[in-house]
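Every protein chain of the complex appears in place save one, which is left out.
Chain lettering (A, B and C) follows the sequence in which the chains are written, and residue indices restart at 1 in each chain.
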Amino acid sequence: MINKIRESAEEAVADVKDGSIVLIGGFGMTGEPQELCDALARRKVRDLTIVTNNAGSGEAGIGRMLAEGCVAKLVCSYPRVPGSTVFEELYEAGKIDLEIVPQGTIAERVRAGAAGVPAFYTRTAWGTPLAEGKEVREFDGKEYLMERAIRGDVALVKGLKGDRWGNLVYTKSMRNFNPVMAMGAEMTIAQVKTVVELGELDPEVIVTPSIFVDRVVEVEPMNA
Amino acid sequence: MINKIRESAEEAVADVKDGSIVLIGGFGMTGEPQELCDALARRKVRDLTIVTNNAGSGEAGIGRMLAEGCVAKLVCSYPRVPGSTVFEELYEAGKIDLEIVPQGTIAERVRAGAAGVPAFYTRTAWGTPLAEGKEVREFDGKEYLMERAIRGDVALVKGLKGDRWGNLVYTKSMRNFNPVMAMGAEMTIAQVKTVVELGELDPEVIVTPSIFVDRVVEVEPMNA
Amino acid sequence: MTQPLNRLQMAWRCAHDIPEGSVVNLGVGIPLAVLDQTPDDREIIFHSENGILGMKALDPGDPEDPELVNAGKRPVKMNPGGAFFHHADSFLMVRGGHLDYTVLGAYEVAENGDLANWRLPNSKTAPAVGGAMDLAYGAKQVYVICDHNSKDGSPKIVKKTELPLTGRECVSRVFTDIAVIDRTPDGMVVREMIDGMTFDELQDRTGATLRLANDWKPLEAPDLDS
Partner (left out) sequence: MTQPLNRLQMAWRCAHDIPEGSVVNLGVGIPLAVLDQTPDDREIIFHSENGILGMKALDPGDPEDPELVNAGKRPVKMNPGGAFFHHADSFLMVRGGHLDYTVLGAYEVAENGDLANWRLPNSKTAPAVGGAMDLAYGAKQVYVICDHNSKDGSPKIVKKTELPLTGRECVSRVFTDIAVIDRTPDGMVVREMIDGMTFDELQDRTGATLRLANDWKPLEAPDLDS
């Protein structure tokens, strides 16, 4: 029997290695897999590169991973959000690398990695400082930048419901980056509010099909 | 008030021009927007390039467009299906151009066109006859082909339900290429089994959001 | 001379120019106020880059749902006909040219339409771009709402930008507190300016070379508390 259910966030992240590339879903607090991030932070994993849209808020989740010194590099579009004081301190002290990527380019680079596309061209950021060092190529009279795929070792995502095969559904705007990150890593770990019986999720409405998910853990969220 | 509902298939396709690139959803008969194709065929539109997975079956839908001489070029992965006699005759008589594209490359090229990506790299078809004339480039020690985006002038798709904003849902494996083609054209025309009131489709389960769809027509399908 | 428009009035004036049926993305900051200023009888589909089409401003007393927020991470609600989707699909919409309008803030707009809105010079804080660069090239029309001048009086509409760019030649119209200005192939054209202001006064407060439209009108907005 296929059973991807894990008993705890600790168990689910127990073998994440130092130096991993970790994709993390969420947009600000909404959809951030906070309990999985906390479990990683408690393990004091080191030298992670994390790919996520923001830099965490407050002292839980991504913010806690930063505070615990787990993160060597942050790839994101917008590290400045209210409450992201930890990141700013590390950044000003030169203790963390930052790669700023336009929000849609993060999503597209991760999707490309998920789709076996090593590189693609996009207009976004052409002619701006974020184009520095990137190949420029003309198609049909317009110039585009070449962007490389991002592939994660691990993805941490948050869903509303999940089943033992790994199917996930979300709710409202907590969906955001979660299904994208879920496709983008060798090992995808999902925290959900509720584990449901196999077959309970309608095949028409599953957003992240089982194939992308390796582990599912039901957590009691702090801010449920 | 936004109202994308059209009264008939004829009205919905009335202004499709000769020479257009027309993306057509469906996989074999399943999900093929037959009544829209028939309406185009009756108009005897000429010199179309159609992008679709198969070459139609029988004498309705895509098969009828071929029989009526609407199609100058077919871009597809698999023109040989039972009942696709019309295509074979045109092909053997040299009366139609054929571009064979791997099935996933069709989907990815159309999605790229929808996403503002003019070109991307893929491993599929590398080292095969379908790689001829395509740029080869190495990333991380492996060679890939460059594929160009496909962008349609018109897309014809089939849904189960649609609303006046243009939101669509499908059922089971009729979904197939339909949501992909729906994203990929300047003008997307959807035939649905049922037009529903705005708000009746749950925002969590809409597969093709309104932004991609320009016209919706309720048809009484022949094989309902 | 009429008072310059406040922020809500600028948002109101911008909302006024967005026709029914448009799909519109609103940048963080003043542009998000367009959501509240859209006439109730006008059907507009608002896109939020975090995966929403059809969002709507909360009415006073509406419950706030932390799982239903806009790009500024503030709670919103949904119109009938709305839909949720993930970030890759959301930015496919943005980057594939599917949005009719985006409304963005600006530090500088150049007379060729160059936009700078993400990074101030000599900033010690970490850079942050969000979805601005995606939107600048993605939407069919890029509208900008910004004060006409910075607090130190320097113009935001300039001959040539000096700040790091968000996108080149992308801005189509600018709504400021004192004017509405189109970027056209022939340069910057003033469509509206507040009553009592002369063209010369407006030009003095502007870095770019302006031209006054023959059919220019006074810039007006209802009273709105900002």
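The rule is short, and it goes like this: contacts are C-beta pairs under 8 Å (C-beta built on N, C-alpha and C of every residue); 3 or more make two chains touch, one makes a residue touch a chain.
Just so it is clear, the structure is predicted and the values come from calculations on it, not from any experiment.
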item	value
Displayed chains contacted by the hidden chain, counting the whole assembly	A, B
Of B:I2, B:A72, B:I100 or B:M146, the residue in touch with the unshown chain	B:I100
Option from B:Q34, B:N176 or B:S210 whose C-beta touches the chain left out	B:N176
For chain B, the residues touching the chain missing from this view	27-31, 53, 55, 77-81, 87-88, 91-92, 98, 100-108, 110-111, 122-130, 170-180, 207, 223
Positions on chain A contacted by the hidden chain, ascending	1-2, 111, 113-117, 163-165, 167, 183, 198-199, 201, 203-204, 206, 209-212
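We take it that only the chains that are shown with their structure count from here on.
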item	value
Euclidean distance of C-alpha centroids - chain A vs chain C, Å	29
Interface hub residues of chain C, defined as touching at least two other chains	84-85, 91-92, 95, 137-138
Overlap residues in chain A, where contacts from two or more other chains coincide	108, 122-124, 170-172
